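Here the complex is missing a single protein chain, while all its other protein chains stay put.
Here the chain labels run A and B in written order, and each chain numbers its own residues starting at 1.
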Amino acid sequence: MSDLFQCSVREISEKLKKKEISSVELTQKSLEQIHKTEPQAEAFLTVCEEQALAQAKKADEVLAAGTAQSILTGIPMAVKDNICTKGIRTTCASRMLEHFIPPYDAAVMEKLNGANAVMVGKVNLDEFAMGSSTENSYFKKTKNPHDLTRVPGGSSGGSAASVGFHEVFYSLGSDTGGSIRQPAAYCGVVGLKPTYGLVSRYGLVAFASSLDQIGPLANNVEDCAFVLETIAGKDPRDATSVDSRKADFSSGLGKGVKGLRIGIPKEYFGSSLNPEIKEKVLNAVKALEKEGAEIVDISLKELDYALPAYYIISSAEASSNLARYDGVKYGYRAQEFDSLIDMYRKSRTEGFGDEVKRRIMLGTYVLSSGYYDAYYKKAQQVRTLIQQSFVSRFEQVDAIITPTVPNEAFRIGEKTDNPTQMYLEDIYTVSINIAGLPAMSVPCGKTSSNMPVGMQIIGKHFDEKTILNVGYTYEQIRGTF
Amino acid sequence: MNYETVIGLEVHAELNTKTKIYCSCANEFGAEPNTKCCPICSGMPGVLPSLNEKVVESCVKAGLAMNCEITEYSKQDRKNYFYPDLPKAYQISQFDLPLCHDGYVDIYVNGETKRIGITRIHIEEDAGKLIHGLDGKESFADYNRCGVPLIEIVTEPDFRSPEEAHVFLETLRNILLFIGVSDCKMQEGSLRCDVNVSVRPEGQKKLGTRSEMKNVGTFKGAVKAMEFERDRQIAILEQGGTIQQETRRWDDAKGESVLLRSKEDAHDYRYFPEPDIMPIHIQAETVEEIRKTIPELPNEKFKRYMDEYGLSEYDASLIAFHIYFAEFFEKCIQEGGNPKAISNWCLGDISKILKQKEQEADAIPFAPKALVELTKLVEADKISNTSAKKVLDRMFETDKSPETLVEEMGLLQISDNSFLEGIVDEVMAENPDTPAQYKNGKTNVLGFLVGQVMKKSKGKANPQMVNPMIKERLEK
Partner (left out) sequence: MITKETVQYVADLARLSFDETSIEKFTKDMEQIIGFADKLGELDTEGVNPTAHSVPVYNVFREDEVKESFPRNEILKNAPEKDSEYFVVPKVVE
């Protein structure tokens, strides 16, 4: 049975189409796997058995009629619990939204439902997607599939772990500063953050509106491409979504990297990088060079400024986005209070965890009277410089490769005392969100403690095809590790 | 000491678009609570705003009607504050780049034209409504009004009296009605204003410290609020006190303002660019297209009524600055009415009746054509002016035409010579002494005799014919 869950989306879809297995059977197996694995994994916040089986039954009907339009039809998957699902609670891993049941589906859910995908449940995350270890969940601590004493990364820790533990074939995560790529790297799966605007954010509970994107996590690059082409596309409800060319990401895979120019920015391979990770990533680059890629040394000097700019911008937006949780319309309301303002304060203080409060405080501070120019405006200017820097590098190269994270997955509890230490885990990923670029983490080896290493492939705006192709080519040549 | 009052206004007008500003819910007043809501306007997690194109258009139109510059690159910003009528805990508004800026509106006050500067006009969303429970423990929130599109019009502190501000508000209301972007229904709260008032000793250049008054829902209230605030500030200064910069709330029922918050407690709104809405770029061609949709405005009408129709400045202003009269008046002219006669009727008896009914000219129940008919009957001497007034009264109650009414009421004027001669002879016979009295200088017998004829003819005799007939007999 676990063999079945080693299958790629393409393989399992073949089996479904050939009726070697039905979607209901497959979904039952996925649910069994979840029941078996969850006591250790703790990736799921909600398992929706009934709805999943109903969706599977419908998928089987579609498959039987031979009208299946999507390769994802009938295949079990999981969704990060900050993506709204109609009638199914969406908690953002927060006490604040413990009982919140959205009356509507996120745009990506409409698309996946339209493809008759089967959602088996909602997976864990750092509260409101703020964190790098999923330890900031109000409900549970998700484990790393490669070492149960370690974190799966975050904030899409549940999304990465559910794929890594082979509970589902793929999952959806969201990425504001690395929240798809970093857990993908930690858990040894593929995770892709699309270009800002490629996927509708409608129904994604906002953390930082100008940085958030929904993206897939899966066992391999091609699976990511299949999911991406299902969820991509302009949505009139999301003004920031962009009319891109026809979303066809899977068809160009396999054409190789011959002549492709790949940039290696030296700042991303500095002294703070774990030497084992450096070696694995550079080995992968060498392998691509052997396949005909041209390796170009480049410089991205703004790296050191990306992290502070990111924390200012994301926290400022978050402080405003999370103001709506006030105990009036939905969510947690304190039991006792003596006035409206007291109700607000107590509900928010009791309903949010410390990391969320820290970001709200930081964001409120940088927007407050007298500080706006020094912090928020400055960060938005730095954002311009970072974007310009990437744009000019992309005149020289077609893709950029860096490590996804500077270290391997750390141990549960290791970094919870020091928030800025935790923030440094995002050093290589945040600038990509600031520039709005697409990037993907692909496994490229293991450290001596047998933990996965991920390399980050960064592309031009709306050029997901190139990074998918680079990742795919690498997957074909890397062998096993 | 004499003081000068300085007033500035911030007016919020709800736009009459079909849908709300950021979602497709109907922009509709008076629905059952929380039935014109969706996840977007009720601020649920995960939703995004999508800007209604018509709102941008309407604001630009208002800007052009008020002679504003249109901002080429504009954007929306978030204004952050907690309040139970604001489900997102921020209002999407415009901060440093409003759609329109630096315009003016000419008002006609006390026989003079005065130019009032318009600082800016921007778009934003309205908040919901709170109803306060009787037990004093709870309030109830209705989000139907959340997301109703507003334009906020900010004036320069150019008013020197509550009256000027009042005339401006009337003029503004008429401009918005003329261009059709707002229904301006005060009773539904679709036009509201905040009032900034300061006073300074006459001759002083520097502006005094101002206070801002919120929650003024009617023009009458606004005038009362301004007068109250002016008097309050002057009283403080007279007693040697100083004015504090503060926000006050106008309580229309009590006729007084109360302190809401002092400057120290001023809100820190933490404005920042709205990341969910793309910036707005308005090209010159778009501005020109919108400009073409603007009808003739009150000021232009005002001038035209004087030049073209020869109305007096006063009469022209009364009609031109009141959209419903202007519309009615112009339709009457189109139907062939005599401008002066129509103007007299509008500003005379029609105004009087409307005032009694506490209605505006849009409540005139009869067609402009009917009024023209009525004036024609007078002009043709078919009825007397007195009778016409009676007919007009009836026209407010029935939809019968003036001619039918004249007939039904038996008011048709008798201009038949021989018939009139008969009555005149009768009256003369009944009053044989009158010619002698007349010749002795008692000329008022003429009026008496005409009255007698009118009485005998039940008011239908044409007095203009009767007069010379009697005179002839008296002088014989």
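Just so we're on the same page, a contact is a pair of C-beta atoms (placed from the backbone, for glycine too) under 8 Å apart; a residue touches a chain by one contact, two chains touch by 3 or more.
Keep in mind that this is a model prediction, so the values were computed, not measured.
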item	value
Contact set of the excluded chain (shown chains only)	A, B
Absent-chain contact - pick from A:172, A:309 or A:453	A:309
Residue of A:384, A:450 or A:476 in touch with the missing chain, whole complex considered	A:384
Of B:69, B:188 or B:268, the residue in touch with the unshown chain	B:268
Residue touching the undisplayed chain, where the options are B:137, B:254 or B:476	B:137
In subunit B, positions touching the absent partner	17-19, 24-26, 32-39, 42, 50-56, 75, 82-84, 130-133, 136-143, 249, 260, 268, 270, 273, 275, 277-281
Residue numbers in subunit A that touch the chain omitted from display	99-101, 103, 195-197, 210-211, 236, 239-240, 242, 302, 304-305, 307-309, 311-312, 319, 323, 326-333, 337, 339-346, 348-349, 352, 357-358, 360-362, 364-366, 368, 374-375, 377-385, 387, 419-420, 423, 434-436, 461
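Quick note on the criterion: only the chains that are shown with their structure count from here on.
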item	value
Parts of subunit B lying in touch with subunit A, wherever the complex brings them together	39, 42-51, 78, 80, 82, 84, 87-90, 139, 141, 268, 270-272, 275-278
Parts of subunit A lying in touch with subunit B, wherever the complex brings them together	82-84, 90, 92, 97, 100, 102-104, 106, 201-206, 208-210, 236-240, 316-317, 319-320, 323-326, 328-330, 340-341, 344, 364, 367-369, 372, 376
